[in-house]
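With one protein chain removed, the remaining protein chains of the complex are shown where they sit.
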Amino acid sequence: MAEIRTLRDAVAELIHDGDTVAMEGFTHLIPFAAAHEVIRQGITDLTLVRMTPDVVYDQLIGAGLVKKLVFSWGGNPGVGSLHRFRDAVENGWPRPLELDEHSHAGMANRYVAGASGLPFAVLRGYRGSDLATRTDTVSTVTCPFTGEELAAVRALNPDVTVIHAQQADREGNVQLWGLTGVQKEAALAAKRVLVTVEEIVDVLEPRPRGIVLPGWVVTAVAHVPGGAHPSYAAGYSVRDNDAYAAWDPVSRDRDAFLAWLKDNVHDGSEPR
Amino acid sequence: MAEIRTLRDAVAELIHDGDTVAMEGFTHLIPFAAAHEVIRQGITDLTLVRMTPDVVYDQLIGAGLVKKLVFSWGGNPGVGSLHRFRDAVENGWPRPLELDEHSHAGMANRYVAGASGLPFAVLRGYRGSDLATRTDTVSTVTCPFTGEELAAVRALNPDVTVIHAQQADREGNVQLWGLTGVQKEAALAAKRVLVTVEEIVDVLEPRPRGIVLPGWVVTAVAHVPGGAHPSYAAGYSVRDNDAYAAWDPVSRDRDAFLAWLKDNVHDGSEPR
Amino acid sequence: MTTDATAPAGASGAPAGWTSDELMTVNAARALSGARTCFVGIGLPSTAANLARHTANPELVLIYESGTIGSKPTRLPLSIGDGELADTADAVVSVPEIFNYWLQAGRIDVGFLGAAQVDRFANINTTVVDRGPDRPEGRLPGAGGAPEIAANCGRVLMVLRHSTRNFVRKLDFTTTVGHGAGPGDRERLGLRGAGPTAVITDLGILRPDPETAELVLTDLHPGVTAEQVRAATGWDLRVAADPVTTAPPSEAELATLRALKTAGRSAA
Partner (left out) sequence: MTTDATAPAGASGAPAGWTSDELMTVNAARALSGARTCFVGIGLPSTAANLARHTANPELVLIYESGTIGSKPTRLPLSIGDGELADTADAVVSVPEIFNYWLQAGRIDVGFLGAAQVDRFANINTTVVDRGPDRPEGRLPGAGGAPEIAANCGRVLMVLRHSTRNFVRKLDFTTTVGHGAGPGDRERLGLRGAGPTAVITDLGILRPDPETAELVLTDLHPGVTAEQVRAATGWDLRVAADPVTTAPPSEAELATLRALKTAGRSAA
């Protein structure tokens, strides 16, 4: 069964320099607080995996902790570009950023293969796209029954997957509901799983549109109310759109970003 | 959106001689009433697909309507053998029965491939088993990244899938809950979908552990309370274990079976 | 130039004015008339698809890549993860499921996409742009769902603002295939469906020539000339023999669009 830890201890124990880390949450339930704890602890040389890097990875990239990004769409949803991501890719600031770039369908299936214990997944995808020319994790397989050629994508098996959920019980069983994205697959594909939760409850009541991760596939749970802010946590908080909009000017400017990082993450008063 | 029809009309319209038909429901929510309507209408030369043929396919096979069975486990759960199935396979009565036999994992993945619009699925399976020697729907593929050889199974795309669910609304949106087995995959893999339901409601309230099939992927809904009897319908009825036990002596004897068929299906008073 | 252009105050019951963005969105919504299901990209496509559900096509089933099927938002979703998309949906499924069981299986009528760069065969680049020999590649957001949306829907609609920056002679990178290098290319690549059937912009509508698959200007928005559109296009754009003029936005269309946008904003 999963152990219930402080965020600080859980991050220190589960995430190490050089790890491949997936922090998932498709717009909803993005584990911002855990990412900020990674920044505070200065865990570096990370390969970050995420379908939609979002503001959360912009912050990690800007902090200089990321050597490689595996992703399929990198923008600030509803606002514009991720400027720290662009600055790293275009100008190598604060360090060069290697990319492994896919489509959403490809990334989703890479997690599915990882969760399924398979080395690859098959999909109708990438046909005619230049994406395959820039990665070695897309190839083809031929159907042994029809002769049709299909895309193959290599399985993703992160060292650690971090997600945010609404609830856990005291045995570390976790329930999330609403848009649950690719979180189950990302968690089951990983060697270690850290879940931050809004609430720890005595009994997890099954919810409509809920998924449950049993405690024995979760390594650690940390109680971090608001741990998905500024993204949504259905049933607990709505999206802080102002924060997403406010990110744009901050991220456009290196100094503004560094000041933001100091004030809001290093010296901030977030739950740890 | 799905049309709401009588069972008689829906079966007549959707299921034809020679069709490949999947009636799914993993012990729970088995569409018995629809199968009996197929028997009454004498729809024949069917290829039947189902992971666990159960008593429901024993009846269709005994009625002489089935030329081929695609399956992975054919028993009377908790009771013993399916004697009509055995009589057809071993003695060709009332007609020979061709088999395409798989493991559960293989069958489940064949439906997944069918639902996904892929010609095949990949799994770690069948290794060292003689199963592959008796079917042309198992083969191998080689991972283009690791060189590992894995099993490939051919997609299943039934002409018709028939399932039983707890509820539909008037637009033909369907919700089932509890053990939902492989029903979503079987339905989405098929060209036509018939759903019998316990109840037609004004509004489908999302249920814990529920899945919804939107009306636009369902061809017809028939209101057939008790349509899963003698299997379970969670929230509506429990399993009639006596009926499963009583099936054993009936199915052991050809004459007893024919008498049962006449009394209970052809002359019976089931909802139609 | 695009968002501020307004039409003159209309006579005969027409609204007092509209922006070119509104013209684009209204026409994009109209293009969804008759569709049963639409896989909706966020941004302009989502605005148009939601407008369609409130005007031209109330029965339209909206499908978002975040896993919602049959969403019926009363305001514009603020992101693809907006709770309202889930709360009002007929079904909510995982992201792998939405791509594999719903999109890839070929059961969606219309894929609705935006784009950064489009070429004459309606191929799309959303990955990188070449900014000249002395500058690094410019980074765009990336593919998202587009390659498989364009590959697996019955047909594809695109909506984007018209400029030589967006409508280019040659893509710097092909993220998503529209009609490839021309007729027969979709079949050769094993892509399902008809591919892009209309590119709706703030100036007019381009559609592929049935013979050559090259985009042709077939519709002009009120007050826009073919020369304006050609000037905003990076290749030598062909113009249909007798381009039609799109109907101006109706009062109902404009009122609905503005109400949707206001509701979306106030919910922020």
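We call the chains A, B and C, going by the order they appear; numbering starts again at 1 in every chain.
What we mean here is this: a contact is a pair of C-beta atoms (placed from the backbone, for glycine too) under 8 Å apart; a residue touches a chain by one contact, two chains touch by 3 or more.
None of the values given here were measured: they were computed from a predicted structure.
Taking the complete complex into account, the chain left out of view touches A, B.
One of B:23, B:43, B:60 or B:112 touches the chain omitted from the figure, and that residue is B:112.
When the whole complex is considered, the residue among B:32, B:126, B:216 or B:247 that touches the unshown chain is B:126. Within the complete assembly, A:118 is the residue of A:118, A:182 or A:265 that touches the hidden chain.
Summary of contacts with the chain left out: across B:5, B:28 or B:229, the touching residue is B:28.
Residue-level contact of chain B with the missing chain is found at 26-28, 51-52, 71-75, 77-78, 81-82, 85-86, 89-91, 101-105, 108-109, 111-112, 123-131, 148-149, 178-182, 184-185, 209, 211, 231-232, 234, 238-239, 241-242.
Counting over the whole complex, chain A has residues 115-118, 173, 184-185, 188, 204, 211-214, 216-217 touching the chain that is not drawn.
Here is the rule we use: only the chains that are shown with their structure count from here on.
The fewest steps needed to get from chain B to chain C, moving only between touching chains, is 1. The interface with the largest number of contacting C-beta pairs joins chains A-C. Centre to centre, using the average C-alpha position, chain A and chain B are separated by 39 Å. Taking the mean of the C-alpha atoms as each chain's centre, chain A and chain C sit 28 Å apart. Among the residues of chain C, those in touch with two or more other chains are 100, 104, 152. Multi-chain contact residues of chain A (touching two or more other chains) are listed as 123-124, 148, 209.
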